[in-house]
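Every protein chain except one is present and positioned as in the full complex.
Chain naming follows the written order as A and B, and within any one chain the residues start at number 1.
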Amino acid sequence: MKAARTKTGSRQTMYCLGIVLIGTLLTIPLQNLLIAHLNDTGPDPDLLYLNSPKILKKMALGYDSLLADIYWLRTIQYFGDRKEAEKRTVRFKNLYTLLDITTTLDPDLIDAYQAGCIFLAEDEPVGAGLPGEALKLLDKGIEVHPEEWRLRYDKGFIYYWFLSDFKSAGDVWLEVSRRPEAPEEMGPLAAMALSQGGAMNVARSLWKRQYDESTRKGIRENARNRLLSLQVAEDLWTLEYLLGVYRLENEKYPGSLEALLSGESRKVMTVDPLGTPYDYDPETGAVKLNPQTKVHYVAVPMRYKEDFLTTLAD
Amino acid sequence: MPVIEIENLTKDFLVGFWKKRPVRALDNVSLQVEQGEIFGFLGPNGAGKSTTLKILMHLLHPTSGATRILGDPVDSVGMRRRIGFLPENPYFYDYLTPEELLTYIGRLFGIRQPVLSQKVRTLLETVGLADARSVQLRKFSKGMVQRIGIAQAIINDPEIVFLDEPMSGLDPLGRMEVRRIITALKAAGVTVFFSSHILPDVEALCDRVAILNKGKLQEVGVLEDILKVRIEGHEVILAGWSDETLKTIRRSCEEVRTMGDRLHVRIGSREQMEPVLKYVFEERLELISMNPIRPSLEEYFFQELKR
Partner (left out) sequence: MTRILVIAKNTFRENVRDKVLYNLILFALIMIFTSLIIGQLSLGNEVKIILDLGLASISIFGMLIAIFLGIGLVYKELDKRTIYVLLAKPVRRHEFILGKYLGLLYTLLVNVAVMTVGLELALLYQGETAWSVFLNLLPAVFMIYLSLALVTALALLFSTFSTPALSALFTFFLWIIGHFGRDLLYFGELSKSVFVNWICAGIYYVIPNLSIFKIMGSRHIIQSLSFYRPMDPSVVAAAFFYCLLYCAVILSLSIAIFLRRDFK
């Protein structure tokens, strides 16, 4: 009379553990297949369910600061994920709301105002193309932090570059320059904006400042593109001007840019700032960026061209 | 041929939260139950009766030893079709009625309609629950639960019925009822294996008993055999006695009691018996009865446990 029970019992256990092992192995490829689909679920409808900052502040149950961090991260993702943004019908429809929520939950998040205003104001497709909303966000920050001169400086910057409202920009900067904590160059900056709005050197110093001061990589990258674009614009406008003069004198365009510049005393570049030569067509006299260029060119408003040409003619 | 075989059965339970140590609940128990008998499994609470029954029902895995029922190992499903089991203090699904419970159990045995509903009706009548057939079980008294427990144990017309403390919690009438059912089962040729600590029931019902204490088997055998060893004398009951009689008998026996017109005489030994009986015949007294005095199971139990 042997204990037959134990035998059948352990055999059943072995069957069960066999299924456990084989089953687990088989789920792996299925899971991988489904995950591939999960990453490709189509465009995001870009819908914010909770879009009232006040309600969210109540719902945060005192974890305002933490929730603000979460929303700030979400904002950066929303703005930074270019692939997702391309899928949306309107690229950054909810950008302002997200920034508004973040700064309501944590009004001390200066970075959110500073980077946020550039996100909002910068032209499409880089930014949302909403300089008005950017000013709204900065005003909100200035109200809470009147002592923070950087927010006022940024406000002037938005006025100057994105709205071409040089008077308002100058006024804001003038106010900043009276504050003891503001750097010295604010005074001259305000004066320049008020006297010669639209000047290339002002634009350059503004973007240079962005490039030097910002700690955010994306913002610095954008400022660098802007600076390079300004340089490209200056080069091309100079070449166009010289080509015009050449044609008036010789009734035709020169065979090459080198020929144009053979007797020229001033220093004119025939390659873009990153080293690719400009394209030149001797037939039409058109000069432009080589498609192979490494410069991410962003168009410079035409009013700067007028200002530049007057300085060139002098 | 024995229908239940238990051989060198040992069961250790691991107790303790952190450092588990084994505690022996059953120690090398061996016994056999023959077909058609009512077998009583006796012992105080904690003796290991329920543990044995649970091992037989394949609810517990034994530490060592072997068990067979109807010649099959205890995990055989085919064998379990031929047995019935009533656990100790049974409890059934609150949300079911007796009718639903029995139908559920019957289906597990594969009994089909319309046989099943007929069977359920008869069973409910047998255990006296016909009136409560559609009352949810949570409204049942303990006695009623016990009865439905017996009903579910015999729904498959088993060859062996295992009953764990079938009398506990029942009123005298309920106990009579259960006794009647057990006797009827025996009459139908069913082997009954039941555990109990209520001795009169065991005395009244069992053909053979096993006595278990602290996990060890004390004794197995016919109840008479176990108790006969200790006959402590005889009791003689007489009628038509006089004061003279009383005086004479008192001379040879100490224990004499009068009860109305009857005289109860307790005779301790053979030496005392002869003069008393001689006197009875000589005086032509009426001899009502003469019985051997043996300890009741309770007394036996009490003595055993004290040892």
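Here, a residue touches a chain if its C-beta (ideal position, glycine included) is under 8 Å from a C-beta of that chain, and two chains touch if they have at least 3 such contacts.
Nothing here was measured: the structure is a model prediction, and the numbers come from that model.
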item: Missing-partner contacts on subunit A, residue numbers; value: 9, 12-13, 15-17, 19-20, 23-24, 26-28, 30-31, 33-35, 37-38, 41-45, 47, 49, 87, 89
item: Residues belonging to subunit B that touch the chain removed from view; value: 13, 54, 57-61, 77-78, 80-81, 83, 85, 87, 89-93, 95-96, 100, 104-105, 107-110, 149, 152, 162
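The rule we apply is simple: only the chains that are shown with their structure count from here on.
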item: Where subunit A and subunit B are represented by their mean Cα positions, the distance between them in whole Å; value: 90
